[in-house]
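One chain of protein is taken out of this complex; the other chains stay put.
Naming follows writing order (A, B and C), and every chain is counted from residue 1.
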Amino acid sequence: MSQTKAELAFHALDTLSIELPSWGFADTGTRFGKFYEPGAARTIEEKLQDGGHVHRLTGACPSVAVHVAWDFPQGVQSVPAVAAVAEGEGVRIGSVNPTLFEDQSYKFGSLANLDEAVRKKAIGHVRDSVDILNAVGGRDLVLWLADGSNYPGATDIRRRKHLLQDGLHEIHTWLTGQQRLLVEYKPFEPAFYHTDIADWGMALLLARSAGPRARVLVDTGHHFPGQNIEQIVTWLLDENMLGGFHFNDKKYADDDLTAGSIDPYQLFRILVEIHSWAFETGSFPDIAFMVDQSHNIKPKIEATIQTVTTIQELYVKSALVDFERLYECRRKHRVIDAESVLRSAFFSDVQPLVEDWRRRRGLPTDPLQAHRESGYAERVARERGCQGGGPSRYAGV
Amino acid sequence: MSQTKAELAFHALDTLSIELPSWGFADTGTRFGKFYEPGAARTIEEKLQDGGHVHRLTGACPSVAVHVAWDFPQGVQSVPAVAAVAEGEGVRIGSVNPTLFEDQSYKFGSLANLDEAVRKKAIGHVRDSVDILNAVGGRDLVLWLADGSNYPGATDIRRRKHLLQDGLHEIHTWLTGQQRLLVEYKPFEPAFYHTDIADWGMALLLARSAGPRARVLVDTGHHFPGQNIEQIVTWLLDENMLGGFHFNDKKYADDDLTAGSIDPYQLFRILVEIHSWAFETGSFPDIAFMVDQSHNIKPKIEATIQTVTTIQELYVKSALVDFERLYECRRKHRVIDAESVLRSAFFSDVQPLVEDWRRRRGLPTDPLQAHRESGYAERVARERGCQGGGPSRYAGV
Amino acid sequence: MSQTKAELAFHALDTLSIELPSWGFADTGTRFGKFYEPGAARTIEEKLQDGGHVHRLTGACPSVAVHVAWDFPQGVQSVPAVAAVAEGEGVRIGSVNPTLFEDQSYKFGSLANLDEAVRKKAIGHVRDSVDILNAVGGRDLVLWLADGSNYPGATDIRRRKHLLQDGLHEIHTWLTGQQRLLVEYKPFEPAFYHTDIADWGMALLLARSAGPRARVLVDTGHHFPGQNIEQIVTWLLDENMLGGFHFNDKKYADDDLTAGSIDPYQLFRILVEIHSWAFETGSFPDIAFMVDQSHNIKPKIEATIQTVTTIQELYVKSALVDFERLYECRRKHRVIDAESVLRSAFFSDVQPLVEDWRRRRGLPTDPLQAHRESGYAERVARERGCQGGGPSRYAGV
Partner (left out) sequence: MSQTKAELAFHALDTLSIELPSWGFADTGTRFGKFYEPGAARTIEEKLQDGGHVHRLTGACPSVAVHVAWDFPQGVQSVPAVAAVAEGEGVRIGSVNPTLFEDQSYKFGSLANLDEAVRKKAIGHVRDSVDILNAVGGRDLVLWLADGSNYPGATDIRRRKHLLQDGLHEIHTWLTGQQRLLVEYKPFEPAFYHTDIADWGMALLLARSAGPRARVLVDTGHHFPGQNIEQIVTWLLDENMLGGFHFNDKKYADDDLTAGSIDPYQLFRILVEIHSWAFETGSFPDIAFMVDQSHNIKPKIEATIQTVTTIQELYVKSALVDFERLYECRRKHRVIDAESVLRSAFFSDVQPLVEDWRRRRGLPTDPLQAHRESGYAERVARERGCQGGGPSRYAGV
């Protein structure tokens, strides 16, 4: 290796931008209820404050993803005010996520609904979202659809594929410049029998038929147990169809847990595929690193900081893999030695390197500690109060 | 076989009582939102009206399970009024389910919470639930706990086991006469890393340590993909620890779909284990057949009727299995012939038998059709209106 | 519906050809051993005898799939003798399966092996297989690869993708006329960490890059629990990329159990997608219906007959779906009614129709019974004997 470990680590950290989700600062939960946190952000302004706070502590989160229905209730008219808050916080609006799943009209789907009127409404919402994307000067339109069905026979899966092809193609025509359409997939939930964009293969076909600006978005939680995510990532990279990630972790289904909290080795291996691509090609793939998590138990800002520092550490570890040696072991089918190359990077202590980088970049060496000492959480709890009064009800009033 | 098919079918139908869940008539949903149905029941009174309506149409649902926090907001004081409504509708209150999961204090668990104050609150709620059970003259106290944790290391699993043992033992001391404590298990959701009562083995150990009135409740949706539920049922029967069922179906996780809608053959096989036990012992096991479903897409009353008729048909099919022949094939290791015995019962057309039974019992031969023609749905939609106004929000206000 | 049920059923049965696997007549097993059946076929001649026997009893199995290493140990030179046996048995050689997994040289893969010498050997074996395909006048070359790796880091997944693309492209150039290359996928086993062609998306991309004669083969056992196979089938149909099926069933992994034995409703739904495509387009898709099962417990010929009759019955049921009504219910989002359309076809008693068809086609009405009465099994047991002497050893000598 011609570069020192420190050089590799610093380069990795300097070039790693992690986009935070605005909804990660709000109260979310399971179908069995939300646990309300004092100070949880209620508005996009508060979410951007929290995002700005995390960015100031970590230096790694220059942008915040938004969900249109939650963050822009007045649509594009909200943009100037929102943009001003963002600027004040030192962050920018990142990817724009149309919200195509909560509205009562989406009971049987949005863009794939067999009912034309609903599809038009959904398309209209995406059109508004593109307006917002333009207004904020953003790049990525992220499309996650909850479309699907709950019972065998209930709908016409093939026809819905055509409707999606048409819808995505139309949406694609609205994009300009560097803008991209990122198509997300998910095998299950909230639709239980079939989901219209169920896996990476479906997302890829839809993205290809939509047009050249469309790419696939990999949410690490949207796979079956045992499925090899790093292989999917590598295939998408090779097909030039990987648009970016939604990072999180899970033990069972789409649990939206902290990235790397359940299986850190898996997340490391995914990141290794990125670095191995860079090692081979000499340049980094142009992909968006985004977080998609819901914090119902952990304090949201603390959990966000933990997420960022975890991804940073695993990213540095993956950058430190001795790829020369790894490729040589592979060529010789030396399985144990190839494993050792991976594991020695995975288990190497990168904490000192990361702390040194933070120090040199003028950042607190322990962002979580700095947050706790900042009084921020106490202040917003006082200012914002707690959203929920009584319990949320699954089946009561 | 000494009995005719009709005799077997009629006996099966006469002795099959299916308890409906009050919450199956209310608006429920996923974490991504509820779809509100006009006329969906809002109060226990309305739920009992709906339950009574289904019972009048099917003759098979004499009781309605209740969830304490949703249905008895005033606790035991609500009982007289509720009981009067039930009586007027021709049904009775069935199992009583303490609600130990929505309240903000249950963020880190209820009966297994490491914090004594929360445990006391939870125990108090169960004490109130037993009061309700007594007041309604009910039999089964059903305990489903959402207790668990989301992250490795977060809590002390062994200590929580002890706390549960203590709590269930105390609860058990309150039961009298024919009352039973049914302990439910579930591997995941809403806790994602560990659930305190995760499988039938844990439920069985807890029930045994609680006392002789405790049994295990099998929710058909609370298993891993590929797990053999009928085997668990048979083991519990053999250990005299099967208390009853929560019927539903699923494709992936705990989807709470209509019983038999995804894998009817599996539900049939579960029911076959009941009938084979009866065939061997000459008497039916004393178990409660309950439904636990959430209808977010289907009209709730229609879905409930569909559930009841589906269970009835599969129950009749399972009663028609030629057990003499089945056991003989098994003894001789004639696998294909044993399979054929099962499948010929599964695929036999029991519709005429069931319709004939309904006719003789003075019931509509097609309960779903009768419901649709009754004008009930239209009437309650007018009277009750629709609960939800705007969209429900996952992460917005 | 303009056609009668009988017409629909007869048309379905007349046009359904089920290809049997030669290896389904041989002793196979699990890694923990084979159970040897007296009379199990040892050679391709004996396999063809068994296949011919099943075809004479069912009238539905005019072809037998072959595995090159097991059935053509002398390569193309074996063809004339084999073809003569087939002709004598009234069947023909169907799909040709190169055997790219048992040979010691394939320890680290065959067509995707990083070692060029091994790839050349594998390509050479496929070349021989195409020669056999030509010599027998066959149509489908079926490629199932066991290629993959067992440990993270062990190999270069992206490079192996390129090698597969090259290999399949070369193979494709050898095909002529109506010949097709069918690319099979499988998520796991015998490689445990990654499998080079892991899912339908990878198979589709490889098939597309190979050339216009390449299609995807769906083995019903090669999916994750909960994965929606009928959706994949419909997408492949819509993309004009569905080449055919390997039918079998499973409870957990790739168990190679009798088709429809574990989840008959799922197999029915897959077949419904075929018939709904035909309903929409007015013509049947050109796909191969093949069986891929391993019978380690059941008598192999009996299990094969059971498979054929099960598929026939489910196929007839799926042909009897009232598609007019199904599509209307879907358009109106009448979920319960759409379900009922499916279920009434699934549970309809098609036995009389199938028996009538057999009678009119001069076939025994109960092929399994006819086989048992034929004395065939006893005769081949006498003639062929039993292959295994002592126990097979997993880890002993």
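Quick note on the criterion: a contact is a pair of C-beta atoms (placed from the backbone, for glycine too) under 8 Å apart; a residue touches a chain by one contact, two chains touch by 3 or more.
On a predicted model such as this, the values are computed, not experimentally measured, just so you know.
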Missing-chain contact among A:P264, A:P285 or A:G388 belongs to A:P264
The listed residue (C:G88, C:G124, C:G137 or C:P190) that touches the chain absent from the view is C:P190
In the whole complex, of B:F10, B:Y36 or B:Y151, the residue touching the missing chain would be B:Y151
Per the touch rule stated above, subunit B touches the missing chain via residues 107-108, 114-115, 149-158, 161-162, 187-188, 193-195, 198-202, 204-205, 224-228, 230-231, 234-235, 237-239, 265, 269, 272-273, 276-277, 280, 326-327, 330-331, 333, 335, 338-339, 341-343
Note that subunit C touches the chain not displayed via residues 22-23, 26-33, 35-36, 42-43, 67, 69-71, 73, 101-104, 107-108, 146, 150-152, 187-190, 192-193, 250-253, 255, 257-258, 261-262, 294, 296-298, 387-388, 391-397
Subunit A positions in touch with the non-displayed chain are 225-226, 228, 251-252, 261-266, 297-299, 302-303, 306, 335-336, 339, 343, 347-349, 368
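Operating definition for what follows: only the chains that are shown with their structure count from here on.
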Distance between the CA centroids of subunit B and subunit C (whole Å) is 40
The distance between the C-alpha centres of subunit A and subunit B, rounded to whole Å, is 37
Note: subunit B residues in touch with at least two other chains are 251-252, 261-262, 297-298
